[in-house]
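This report refers to the structure that appears directly beneath it.
The complex is shown incomplete by one protein chain, all other protein chains being positioned as in the whole.
Going by the order they are written in, the chains are A, B, C and D; count residues from 1 in each one.
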Amino acid sequence: MTFLEALLQHSPALVIATPLLSAFLLPLVGRINAKVRDVFALVMLGVTCCFVGLLASDVLSHGPRVYIFGAQNLNVPLVRILFEVDSMGIFMAIITVMLAVIAVIYSWSFLRREDGLDKYYTLLLLVVTSALGMELTGDIFNFFVFLEISCIASCALIAFWVAEGEALEAAFKYIVISSVGALFILFAIGIFYAQYNALNIATLAHLLQFTFLDKFALVILLVSLGMKAGLAPMHMWLPDTYGRAPPSIVLIIMSATLASFYGILRVVFTFYGNVLTTSLRFSLPAHVVIGWILIALAIVSILIGVIMALVQTDLLRLIGYVAVAEIGYMFLAIGASVASLGAPYATVALHGGILHIFNDAVDIGLLFLVAGAIYYVTKKRSLDDISGLARTMKFTTIFFMIGLLAVAGMPPLNGFTSKFLIYESVYQLNPILSIIALLGSILLLAIFVKVLYAAFLGSELPALKGVTEAPKSMLLAMGFLAGFAIFIGLFPNLLLDTLVKPAASALLDHAQYISMVVGGL
Amino acid sequence: MDNRTVAGILVFSIVAVFFLFSVFLIHPFGEPGPVQMDDYIITHTQNETGTNNGVTAVVFDYRGFDTLGEATILFSAVAGVLLIFRKVRH
Amino acid sequence: MFSLESGSGFWNPLLWILVLVITFLLFYGIRGFGKSTYKKGTEQTKVFLSGNKETTPEEMHIKASNLYWGFTTSMKSLYSVLRKMHSGNTSDYILWFVLVLAVLFLILGVL
Amino acid sequence: MIEYIPFIAVVAMILIGLYAVMFRRNLIKIVIGISIIESGVNLFLIILGYRDGGVAPIFTSLPPGTKYPEEMVLPVPQALTLTSIVIGVAVLALMLSLVMHIYRKYGTLDVQKIRRLKE
Partner (left out) sequence: MTKIVKTTANILFPFTMIFGLYVIAHGHLTPGGGFQGGAIVVSGCALLLVAYGSSWVFDRIKDKRLAAFESLGAIGFITIAFLGLVFSAVFFGNFLAGSETIFGTTPATGSTLSDFNTGGVLPLMNFAVGVKVIAGLFVIVLVMAYASSIKELS
């Protein structure tokens, strides 16, 4: 066995262990020198990226990979924790590490004058670890543990600007919401354990009967994870949090939020994959009911998100509401895909939904970084106080326009590619849904035209005379995301064929996920 | 009573009814249903992990990765508390 | 290879850009017709506001909260409901969570 | 009925905690409510693993004649509860330190007054 093969064999563990070890080491490294600490955080994330890339290349070509902690082989009752990495998990892991690297690069300049940065980088690495763990794990209690890590570490990061009361308020709201949600998830795990005496996702999915208790647990899991993902009407924490956390942190919290969204995908498609086609009362198949529940909540999210964003004056909070609407688009695609399971357009909807996860991360992330750059140079949050920034901040303006058009789903940027797939497939399920989705996009364009006019165009305010362009590392981070937005907009098939289609087939093929573990016994 | 209280009590009682109804479907106290995983652990603790304590064997060996996560949670809580109180110095 | 198939339609960004470039060229050509009569620094380029005096740029700028005034005013009833819903109270957030929980329990409990 | 009393206690604890989070106005009481929910869930996990007349799954000085595994309680729920308790401690520490700061900034612990972030 060569070194590379050994590395590949252990890479699922190393993907988690590397950022975790570096988070533990960082307080000690931070005592040496601030510069060393910054470089250390970036280098360790780079190493994690390498492991994720190695794992991705293997998983995409050879199918899912199972890693058992503490034993060489699977043995009869699955007592040990195991990681099961399939194309969907690795797709999310790629998004997570991408956002993390960009956030670290951005933080270099953005938080240069702050103190408490070694704690900041420690917690950042912990959130990244937890998101990766949620995405790769094959054990439901382990999922809960990682969910709690992300909850606690992100809560502390939201309160980073302790001098502002609002940041503390947002952090308190976040931790109340997420700990209540997480406790309900633990209750659902207890129900599974009581019925089947197993904690492994594949084993549970194999044994699941869809009894009343299973339905009960499904509702708890859907609602709790939906709240963590920012689904309306449980989305209120999201604008509060996104609006008050440092914008570099928002990228990291967003990766945790998307990991919760991934949790819903896993629950619906893999966990309940065997029983989705069971008939309930009135000969309604279960997947239709679940799908339409998700669609209804998604429509509410889109409408509330855009309508509330239209009247916001705080730029960061406005983008927070837009993020709610974008989450709604993902849920719309997933709901349509579940509701029409088996139809040819269900796969298209799923492709659209999964591609939209990536596009949402890129576009909303770009907008937050731009808003953070504006806050960095002007120290003002309200759109009423800023004007005419395009004269001094040329690059930022260009990046903002790219983000604006991408979020609003204007061709040829990346937002359009996924929304195109969503509109086309949802139209075949029900044309009204498609119309609402389009209306949401139009309102999104209106919102950002308002921001463009208020912040960047117009005359220069006397209070903003000394404004200069944002520092280089911030521009670099924004440039990366803008480059992604353009590139994926021009060559959508590149991403669709290499990552999204395998991810969608991995989700739909729950039998393979189960047989990787259960069949190996 | 305002609208919020009425709505709150209503949804609260619905959730309460469903919770109460559900727990009666779980196996009775003291008679767990399937136990294959736990029986395996009890019978194999001593020769697989070499420890007499079944709970410690689960915590640190069979589900050791969870314990790593748990230690991480404590670590992040400490980092978070120190971050929030970072201005508190002598 | 570059076109995105959705089963019922397709989308090709390169084709779209080609069309966009051709359109821009067309408009550039049309613009050329009027360009010859345009002269800088004459009466042509002065701002004319029905005889009123031109205001300073600071006064011309409309603040963000005043934009879309018509839309928000016509949707006043909707916005009052939504503002009441986003109360900012932590307990209300949990209340919404329990509400959705109750509704979904009812749906899946009945079915 | 009698064998379901522990489960009823679990539901009662979860509901009392939820009630405190939903209807109490003091931040400290909300924190206590979350703590009660957590205790309820921990109790739920523990009672899932009980076997009638079982002893702890520890072999050191085990009473002679004990048949195992039939007379030992299940070890996995205990391990899960242990993890859950530590998580609860961490969440509690963070929440209380946030409450301390909020009180200094807002001058109140009333949750209806701590809402600068709204709409």
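We adopt the following convention: a contact is a pair of C-beta atoms (placed from the backbone, for glycine too) under 8 Å apart; a residue touches a chain by one contact, two chains touch by 3 or more.
Computed from a predicted structure; not experimentally measured.
The chain not shown here is in contact, across the full complex, with A, B, D.
Per the touch definition above, the residue from D:L18, D:V73 or D:V86 contacting the chain not shown is D:V86. Residue-wise, the contact with the chain that is not shown comes from A:V162, picked out of A:V162, A:L218, A:M234 or A:V250.
Not every partner is drawn; the one left out touches chain D at residues 56, 58-64, 66, 68, 82, 85-86, 89, 93, 96-97, 100-101, 104. Hidden from this view is one chain, which touches chain B at 46-53, 55-57, 59-61, 64-65, 67-68, 70-72, 74-75, 77-79, 81-82, 85, 87-88, 90. For chain A, the residues touching the absent chain in the complete assembly are 10, 13, 17, 20-21, 24-25, 27-28, 31, 67-72, 162-163.
Simple rule for what comes next: only the chains that are shown with their structure count from here on.
Of the two chain pairs examined here, A-B and C-D, it is A-B that is joined by more C-beta pairs in contact. Centre-to-centre separation between chain C and chain D, using Cα means, comes to 48 Å. If you average the Cα atoms of chain B and of chain D, the two centres end up 8 Å apart.
Shown for chain A are the residues in touch with two or more other chains, namely 79, 141, 145, 148, 152, 155-156, 159, 162, 172-173, 176, 180, 194, 199, 212, 216, 240, 308, 311. The multi-chain contact residues of chain C, meaning those touching 2 or more other chains, are 86, 88, 90, 92, 94-95, 98-99, 101, 105, 109. Chain A makes touch with chain C in their complex at residues 172-173, 176-177, 180-181, 184, 212, 215-216, 218-220, 222-224, 226-227, 233-234, 236-237, 240, 280-282, 284, 289, 293, 297, 304, 307-308, 310-311, 313, 344-345, 348, 382-384, 387-388, 411-412, 416-417, 420-421, 424-425, 427-428, 446, 450-451, 453-455, 458-462, 489-493, 496.
Taken together, the chain C residues at the contact with chain D in this complex read 83, 86-91, 94-95, 98. Contact residues of chain B toward chain A in the complex are 18, 22, 25-27, 32-38, 40-41, 61-66, 68-70, 72-73, 75-77, 79-84, 86-87.
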